[in-house]
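One protein chain is absent from this view; the other protein chains keep their places.
Going by the order they are written in, the chains are A and B; count residues from 1 in each one.
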Amino acid sequence: MKPESEKYNKVLNVLRKSKPVLSSTEDIEREVIKKISEVHQSDVVLSDIIDFLFGWVYIGWVRRSLIAASIVLVLIFIYQQGIILKQINSLSSQTIIIDGENLNTPSDMIEKRLMMYKIDGRRFSSKSITISAKQMEQLLESVNEMQVQYKDLLNLIEEDPELKKLVEKKLIENTRIKIKL
Amino acid sequence: MKRKPLKLIVSLILMMVVSCDEPETVVTNYIHPDGSVTRKIEMKSVANNFSLSNLQVPFDSTWIVRDSIEINNEGDTTWVRRAEKLFVNADEINLTYKNDSGANRAISRQSAFKKRFKWFNTEYRFSERIEKQLEHGYPVRDFLNEEELLYFYSPENMQESKKKSQDSLKYRAMSDTIDSKTDTWSCKNLVSEWIGKFTNLTDGKGGKDIDRESLKAREDEMVKVVKDNSDEFDSLWANGILLKGFIGEANALKYKTEADSAVNLAIDNVFINFKDYSVRIVMPGKLIGTNGFIDSSEVLLWPVTSDYFLTEPYEMWAESKTTNTWAWIVSGIFLLFVLTGVVLRVIKKG
Partner (left out) sequence: MIDIKLIEECRGGNLNNFRKLVGLTSPFAYSVAFRMLGDEEQAKDVVQETLVTIWQKLKKIKSAEGYKTWIYRIVVNKCYDQMRKRKRNPEFVADEQTWADISNRISEGPSADLENKETAQIISLLTNRLSPKQKAVFILSDIEEMTSDEISGITGMSSTAIKANLHYARKNISEMVERYL
């Protein structure tokens, strides 16, 4: 570091000695107090508003009641949402998604109607109805299937005389048991 | 031996034919937050036959009705009738049920709507309930296990898809088991109902032999007889053979009228003339509970068939909720307000 020259030091000395003189502190005091009062005024207004809104925090029972009410509100919220979440979760595990729009008559409806007819067939009055060609085809198909299976069963029994005897014997026994109470 | 199958086949054909006359009906209830319901009915039939006596659910000239025809690739024609109406509340729907003159007028049906304000959420519940038919019936859950019950209450297309799935053998076997068990159930209901009606009609006049307790004690025997003789039931009953076997010859002669009346009542109740349909419900907001099925369009679905309300009331219900945004905002502001106050106090104290 280069040593400062004599001139430089001289200049510094002069500047150090020549302290800036404040003409009057009263002006500054006055201005400062004025500004403080203005700020204080707005601070007071703000403070008033805050006191108005939040004055209750200094009243013990009000503060405690409001805090208790807040806690209760939060607990209610957690409880309600918890229940709803639980319900939604159990719903997703419980319900089953199905496709298709059409819901047909359950197939066992036919069997029920059949039983009804067997037990009290006289109740049905004859009506004129229409069914589609498709339904007739389905009906005939199932009847054919039933006939074929029954025929096969009959042939099996006919081919084996001992089996035939046994079946006939059982049928007679069953008839006797059914009516006997 | 050869006459039996023929009789069976003829009966089957007749039964199929007779059961084909009602349209395939789906009722969709669109529930609104204020409790009003837009009800839409879609009926599909192979014939243009939407006469009142065939209709499963009531509707009249106050509904907006639109008819159309659909023809599929195989050339089959389907007549479609769509009807729509806005009901102010569930009570209005109940009024239509009360004044129903359609196919299912004998059945007691009721809708109900509930709305509960729970501050953060509003919960809605809508239900349609069909009252049970039998006074002395047995619940089907006494005959079927849980898995079987689920299958039993499923819509038919769901049952069919299960039978074609990877577990097809299991579901086919289950289906047969359920058929057999529900057969027994129907018989038991019939006998139980007959016992109930008969003992009501005889009013204890017949003594201990034919009071409810003694008849109930022999119920299982009677059920077996009815099941085993279902083919000849009509003639065996008409000849009095069955009745004599049930209550003895003397009582059978004395109380034949009551027994006949009781059997007619029992048959009427067990084999009710009900035309099946389906119910759908669309709830406001987010679904939170139901006992129904959800289909691909996220609509709730229930099949309605007589078996479901034979011995117990059948209730189709759904619950949903909507968020009360304003309540959340108000609560948030309140909490923030209290928190700010507490924090300010802590700061000032510090």
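The rule we apply is simple: contacts are C-beta pairs under 8 Å (C-beta built on N, C-alpha and C of every residue); 3 or more make two chains touch, one makes a residue touch a chain.
Source: prediction; values computed, not measured.
Asker: Could you tell me which displayed chains border the chain that was left out of the figure?
Answerer: Looking at the complete complex, the unshown chain comes into contact with A.
Asker: Taking the full complex into account, find the residue in A:28, A:45, A:140 or A:153 that is in contact with the omitted chain.
Answerer: Going through A:28, A:45, A:140 or A:153 one by one, A:28 is the residue touching the chain not shown.
Asker: Contacts of chain A with the missing chain: which residues?
Answerer: 1-2, 4-5, 7-8, 10-23, 25, 27-29, 31-33, 35-36, 39
Just so it is clear, only the chains that are shown with their structure count from here on.
Asker: So, what's the distance in Å between the C-alpha centres of chain B and chain A?
Answerer: The answer is 27 Å.
Asker: Note which residues of chain A are touching chain B in the complex, please.
Answerer: Against chain B, chain A makes touches at 50, 53-54, 56-58, 63, 66-67, 69-70, 73-74, 76-77, 80-81, 84, 87-88, 90-91, 95-124, 127, 129-135, 139, 143, 146-147, 150, 154, 174, 177-181.
Asker: Under the definition above, what is the set of chain B residues touching chain A in their complex?
Answerer: Contact set of chain B toward chain A: 1-2, 5, 9, 11-21, 24, 26, 46-47, 49, 74, 76, 118-121, 154-159, 161, 178-179, 182-183, 186, 190, 221, 225, 228-231, 233-234, 236, 241, 245-246, 264, 267, 271, 276, 278, 286-290, 292-296, 301, 303, 305-307, 319, 321, 331, 334-335, 337-342, 344-345.
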